[in-house]
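The other protein chains are all here in position, but one chain of the complex has been omitted.
Let's look at chain A:
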Amino acid sequence: MMKKMKKMVALLLATIMCLSMVACSNESDTKDTSKADSESSTSSDLFDLAQYKSDKDKSEWTIAVVTKDNTANWFKRMEIGVNEFGEEQSIKVIQKGPANADAASQVQVIDDLINQGVDALCVVPIDPGAIEASLESAMKQGIVVVTHEASNQKNTLFDVEAFTSEDFGAALMDALAKEMGEKGKYGMMVAYTTSTTHMEYAEAQKARQEEAYPDMELVNGGAVPTCESEESIDTAYERAKEVLKANPDMTGFTGVASTDCPGIAKAIEELGLGGKVKVVGVGTPNEFKEYVNSGTISKIKLWDPKDSGYAMCSIAAKILAGEEVGDGSDLGVAGYESVKLIEGDNRCLIGEADIEITKDNIEDFDF
């Protein structure tokens, strides 16, 4: 009896391990089915803004913002903007994040919010492919869907970006090139190779380097990206150390997730490469302060999540109110006063909201 039970437990455990391993490959399946679904049903209607106009009074709306990880300072800063919008417009706003920073947990949060009957979902996807089905079902129920940092998300009415990935990636490369004296080897880190925006930044950095800085070279024969941090500072540290060991002659490193640069900087300081390897990356001033002040991280490029949170809610509210949204819309916050509309995989609203932080101005930003 006991033996049998143990065998069953063993089997169950093995199954769970297998499932967790194939979890990634499942994404592509869901993407395909959702595509097939939307083609067979009335796909054109799903993206018609007029049908999302709410009959309810503004005070009864609920706009839900779903982040990648609510414990991160980045999204706490976003919450400030989200709440600011809620107070200014007297609209109920809530911000939620998954318990773990993984795609499956985020799907859970989105599904829960759909069941709670929110009026609008503003999502910052961990993995756009993984949440297509959930977002599609939300839109079928008449819920307004707006995304951020997901220019390839199909099931969204609008994706809002602070700038185009090309411009931002190029700006990152310009900053790094300046630090490196426009020559030498560099590496780049992203959170996951499935993080769309991160990969676009990475590709754009490389494209800019090839175009403008011929004396610079991406390590590993130019493979993009060089490594993954998996949204963990410790993993970023381990991987950076490995890359630096394998390429002792490199002099530059970029990281685009908020976890990347602290890990890279820690590795550089420990390896004794401070000053020799320059770091430029994306992240929050507070978490990077120690390394920016010590000089290991030269520059932070970013946008203000407070403003993008505000902009997402603003778009959602405009759609609920039946107002026009498109090229030239004013989202009521700095950098997004006249957004540019680019139609690709989805309708993308793009602002001009990038900021650069160095040792000199880091004290002006408290997040």
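Criterion: contacts are C-beta pairs under 8 Å (C-beta built on N, C-alpha and C of every residue); 3 or more make two chains touch, one makes a residue touch a chain; residues count from 1.
One rule holds in what follows: contacts and distances are computed from a predicted model.
Its UniProt record calls the unshown chain "ABC transporter permease", which is the correct pick from "Hydantoinase B/oxoprolinase family protein", "NADH-quinone oxidoreductase subunit M", "ABC transporter permease" or "Carbamoyl phosphate synthase small chain".
Here one chain is not drawn; of A:148, A:185, A:208 or A:266, the residue touching it is A:266. Which of A:217, A:238 or A:354 touches the hidden chain is settled by the complete complex: it is A:238. Residue-level contact of chain A with the missing chain is found at 2-3, 5-10, 12-14, 17, 20-21, 24, 69-73, 76, 99-102, 193, 220, 223, 225-228, 231-234, 237-239, 241-246, 248, 266, 270-273, 287.
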